[in-house]
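Got a structure here, written out as structure tokens. Questions coming.
Omission of a single protein chain aside, the complex is shown with its protein chains in their original locations.
Here is chain A:
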Amino acid sequence: MTSTIPAPRTPRRLRGRTNTELYAWMFMRASGVLLVVLIFGHLFVNLVTGDGINALDFAFVAGKWADPLWQVWDLLMLWLAMLHGTNGLRTVINDYAERDQLRLWLKVGLYTATTITIVLGTLVIFTFDPCPPDAAAELLPSFCPVP
């Protein structure tokens, strides 16, 4: 049986190949640049300004989320950081977990944890009540109606 060598410069077969890894690579860089702004802003407002970490409590969070800017900020940060970190860990798993079964289960665990945290975090941002009716008034932000 003879085998023929393809003529030079015939296009490589592309069937079944996708650009997923290219998009993931681009996403790591684009999300990274955005995350610098989002995370540095987050750390500055929560840890550096005012009383820093000592000011953090329920009323602080409620005060921030009363402003749609911080809702969008935290939502973007949640999604971008989780997807960026998850894709980064996918790379790490691909590098070190050599057995097919182990690699599969590590990824199943990773994607499950990611889905749960993104859904939970998103729900929290959108269903959050800054003035829960049965809470002690001194724990609430000052704009809550006094009973």
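Everything that follows uses one rule, which is that a contact is a pair of C-beta atoms (placed from the backbone, for glycine too) under 8 Å apart; a residue touches a chain by one contact, two chains touch by 3 or more; residues count from 1.
Heads up, the rule we're going with is that contacts and distances are computed from a predicted model.
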What is the missing chain called in its UniProt entry, if the choices are "Spermidine/putrescine import ATP-binding protein PotA", "FeS assembly protein SufD", "Succinate dehydrogenase, cytochrome b556 subunit" or "sn-glycerol-3-phosphate transport system permease protein UgpA"? "Succinate dehydrogenase, cytochrome b556 subunit"
Of the residues A:66, A:92 or A:108, which one touches the chain left out of the display? A:92
To test your reading of the contact rule: which positions on chain A touch the chain that is missing from view? 29, 32-33, 35-36, 39-40, 43, 47-48, 51-54, 56-59, 61-62, 78, 81-82, 85-86, 88-89, 92, 113, 117, 120-121, 123-124, 127-128, 132, 135-136, 139-140
